[in-house]
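Only one protein chain is missing; all other protein chains are in place.
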Amino acid sequence: MRDDSRTKAWERRSELPLGVASLLFLGAYAVHVLGPGLPTWVHVVCLTVICAAWALFVADFLVRWGAAGRRLAFVRRHWLDAVVVVLPLLRPLRVVRFYEAVQRRNGRPRLSLHVRVMLYAGLSAVLLGFAASLTVYQHERTAPHATIHTFGDSVWWACSTLSTVGYGDVAPVTVVGRLVAVGLMACGLALLGAVTGSFSSWLVEVFTREEPPES
Amino acid sequence: MRDDSRTKAWERRSELPLGVASLLFLGAYAVHVLGPGLPTWVHVVCLTVICAAWALFVADFLVRWGAAGRRLAFVRRHWLDAVVVVLPLLRPLRVVRFYEAVQRRNGRPRLSLHVRVMLYAGLSAVLLGFAASLTVYQHERTAPHATIHTFGDSVWWACSTLSTVGYGDVAPVTVVGRLVAVGLMACGLALLGAVTGSFSSWLVEVFTREEPPES
Amino acid sequence: MRDDSRTKAWERRSELPLGVASLLFLGAYAVHVLGPGLPTWVHVVCLTVICAAWALFVADFLVRWGAAGRRLAFVRRHWLDAVVVVLPLLRPLRVVRFYEAVQRRNGRPRLSLHVRVMLYAGLSAVLLGFAASLTVYQHERTAPHATIHTFGDSVWWACSTLSTVGYGDVAPVTVVGRLVAVGLMACGLALLGAVTGSFSSWLVEVFTREEPPES
Partner (left out) sequence: MRDDSRTKAWERRSELPLGVASLLFLGAYAVHVLGPGLPTWVHVVCLTVICAAWALFVADFLVRWGAAGRRLAFVRRHWLDAVVVVLPLLRPLRVVRFYEAVQRRNGRPRLSLHVRVMLYAGLSAVLLGFAASLTVYQHERTAPHATIHTFGDSVWWACSTLSTVGYGDVAPVTVVGRLVAVGLMACGLALLGAVTGSFSSWLVEVFTREEPPES
């Protein structure tokens, strides 16, 4: 049965808990990866939080998918949510929607379109880069002949990858690390392209506004 | 004699076999390159398939070129087919047209223009990268001082080249490998540029649609 | 009390001294970094000039901020000035505004929009690259395992970073150097994107003007 108003109500109520779950997921994953020397119970808590958050997202997706009238159209319109269910690495992208929801609650945003695209795409790129740094660090730190030894190296690698500079002084050597790297290149570059493109348009707009052409 | 309707009929009937031939060509080439330890008869079969597919493309081009009224205009409008006849490496681009034809048979595509450009250009980039990886791997694996030792290295190199990141931890050293690399840079970057550009436009469009400016 | 006309008068009068202060700041910083063998009093003078220029910028920002009616809106409209107060590395961007002011004093610029965007963004990129080269050189020259040994290496690194080529033959290894590098990537690439985008538009414009389409 198609019930748009009920779906909308569900989405409005679930925005805040899902956003908090996203942040908890990322935080727990970061603590798990960056603190190998912490006591075992901390890691157990972290893994529990990760699994719980993942389960929450799957449940939310299933509920909304079940309530949707045209199910294929639903998946096509909410493909990001569907991808997040499969690949927890992309979960931080959900945080952008959360940020948007919080902002909307405090009154409608009054930022121009260019600034909003820059802000959201930039935020997504930062979160994606952070998640990729964590995953690559987790898989590279024990690999033989690895060049990524510390988390700082991993962040540095993610920055040089996202900006397509690619110095190559540090680069992943394991299969998992390279798969993550390819994903970061594909997603991140598109996001960065959006940021750069919006920045250019915005710059031209600012110049046009500040100095009107003499008529 | 100019006969547009007959050419169109030929193109409609030849789309499916030519698409299958493209996939067979790529598959046979991949088996030939990636399975050096396979028995000889497998390689003989692969090379036969490669040559047969090539011959098929040449024949198709000649038939359509012969049937075309204005032959120079024909070459200009179908330059991709002409290039494919000379450079089998670019044959996978033909698969995109095949994919398009299959989609059209199942009813007209309802995707927006941006999504279609992203899909086709992305698919072309993936196929080009795969073909380039195969060729580079074939020529680099036995070269002295090579940094590309496995097919995994080759795919990793193709990804870092297509995204213009270019770490340089692995890079071709032979003349053939570098020629393929230059071709991949030239073609692939343009395709990737199209994907990134479309993604940016699409992102802006989504933002515009989701949150209309307050009037 | 909101007093737009007084703010505008202040801005008009302060443009010249602030521009000179920006250039003095950058010059003094360059002398301080590039001349480690100079007598002590030269370094004392340089550091004095640096601090004085910084104080001048803080004072100017506070005066204008205090005079502004809507203070949050003021920060949002003059975010570049606010950032400059915190990060002296970005101060050279102020010089662009100075250059603009000098040009406007000599009669309104008659350059087209594309050329102006290219000019200002290019100038900003050059100044940012110069400031980043200085800072990176200062922090890398004494670091162990550093690849940046001379100021020439540092400038070469900045150029290859700004163009996103990123050879990786020289790259920062210290934490401060890498932070500056990330900043240079983020700011510089956006500026360079603006230059490239404007150049493309301008090129298309020139072609369109030079050869009108046959009607």
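Quick notes
Chains: A, B and C, in written order; residue numbering restarts at 1 for each.
The rule we apply is simple: a contact is a pair of C-beta atoms (placed from the backbone, for glycine too) under 8 Å apart; a residue touches a chain by one contact, two chains touch by 3 or more.
These figures come from a predicted structure and were not determined experimentally.
Among B:22, B:133 or B:161, the one in contact with the hidden chain is B:161.
Touch with the chain that is not drawn comes from one residue among C:34, C:73, C:159 or C:175, which is C:159.
Checked against the full complex, the candidates B:18, B:68 or B:117 give a single residue touching the omitted chain, namely B:117. Considering the complete assembly, subunit B touches the hidden chain via residues 108-109, 113, 116-117, 120-121, 147, 160-161, 164-168, 171, 173, 175, 178, 181-182, 185-186, 189-190, 193-194, 197-198.
The chain not shown here touches subunit C at positions 152, 156, 159-160, 163-169, 195-197, 199-200, 203-204, 207-208, 211, 213-214.
On the side of subunit A, the interface with the absent chain consists of residues 164-168, using the contact rule stated above.
By our rule, only the chains that are shown with their structure count from here on.
Averaging the CA coordinates per chain and comparing them to the mean over all protein CA atoms picks out A as nearest. At the interface between subunit A and subunit B, under half of the residue numbers involved are used by both copies, so each side presents largely different positions. Taking each chain's centre as the average of its CA atoms, subunit B and subunit C sit 43 Å apart.
Counting partner chains per residue, subunit B shows two or more touched chains at residues 164-168.
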